[in-house]
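Every protein chain of the complex appears in place save one, which is left out.
The block that comes next holds chain A.
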Amino acid sequence: MQKRVIFRSRSLPYLLVLPQIAVTLVFFFWPSYQALESSFFIEDAFGFSREWVGLRNYRDLFADPGYLRSFRTTLVFGLSVTALALGTSLGLAVAANRVLRAAQSYRTLLIWPYAVAPALAGVIWYFLMNPSMGIVAYWLKGLGVEWNHYVNGNQALILVVVAAAWKQISYNFLFFLAGLQSIPKSLIEAAAIDRAGPIRRFWTITMPLLSPTTFFLLVVNLVYAFFDTFALIHATTNGGPADATSVLVFRVYNTGFIGQDYGSSAAQSVVLMALVIGMTFIQFRYVERKVTY
């Protein structure tokens, strides 16, 4: 935790942490405190007056069917993105771990989407699935599926799920591959000598030894789906049609900037902060456990 040999100086360490702490205080703690504070007030749209209302913003929030639906949408969205991104990337990583030839080329071809901004990924899939001329929508029509995410809420949700998962596969792939490569070859060989086939080996050796990586990725993917996909949704479906893709982070933005309901937006921020803190806590608890493992 700390060096045995250190430097002595009265003011230098403070000077060194000052920039970071200043930015943190002004742009992290102050706004977060304000969110907490204004979640207990109702403010008129022009900011002239405000009134202490206690927990009313929260009560209104959880009594609002739209908000509860948004909770459900977020959950469905997050779980679908996570399942799709984790499943696909695990399959790819297992395959990439097996090949000897062209392994490097495959890796290069599989990791670059990490660099694509979620907003751009969303816009491209929006184009591919455009009901009137998108190529994927055209193929789906050939299969008998009438695709129109402008009116069909479920299809709009599928669209953003696919785009969000598409972008996340590279990230998961890299971590799964690193996890697979750290599994001792001797274990797999020993199992093979005992006549365990590839499928059996995968379920009894690879998966259990991969479980720390899988759990880590599970949390990271959920955090990604819950908080980093605002751009994707805002640039494409804009929460619609009829709020079908309005996830929680999108709603905070919408209530605050479009609806100008500051109290409610602040209360939503506080709920989200509690959610992030909970998830970060789970993640770090698990990391602690892995250290003593």
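To be clear about the criterion, contacts are C-beta pairs under 8 Å (C-beta built on N, C-alpha and C of every residue); 3 or more make two chains touch, one makes a residue touch a chain; residues count from 1.
Throughout what follows, contacts and distances are computed from a predicted model.
Visitor: From the list "ABC transporter ATP-binding protein", "histidine kinase", "Electron transfer flavoprotein subunit alpha/FixB family protein" or "sn-glycerol-3-phosphate transport system permease protein UgpE", give the UniProt name belonging to the chain omitted from this structure.
Guide: "sn-glycerol-3-phosphate transport system permease protein UgpE"
Visitor: Pick out which of A:68, A:151, A:242 or A:276 touches the chain that's been left out of the picture.
Guide: Counting the whole complex, the residue in contact with the absent chain is A:276.
Visitor: Just to verify: which one of A:42, A:83 or A:174 makes contact with the chain not shown?
Guide: Answer from the full complex: A:174 touches the omitted chain.
Visitor: When the complex is taken as a whole, what residues of chain A touch the one chain not shown?
Guide: Residues in contact with the chain left out: 1-9, 12-14, 16-17, 19-21, 23-32, 34-35, 38, 88, 91-92, 95-96, 98-100, 106-121, 123-128, 130, 132-135, 137-138, 141, 166, 169-171, 174-175, 178, 185, 188-189, 192, 198, 216, 220, 227-228, 230-231, 234-236, 238, 249, 252-253, 256-257, 262, 265-266, 269, 272-273, 276-277, 280, 287.
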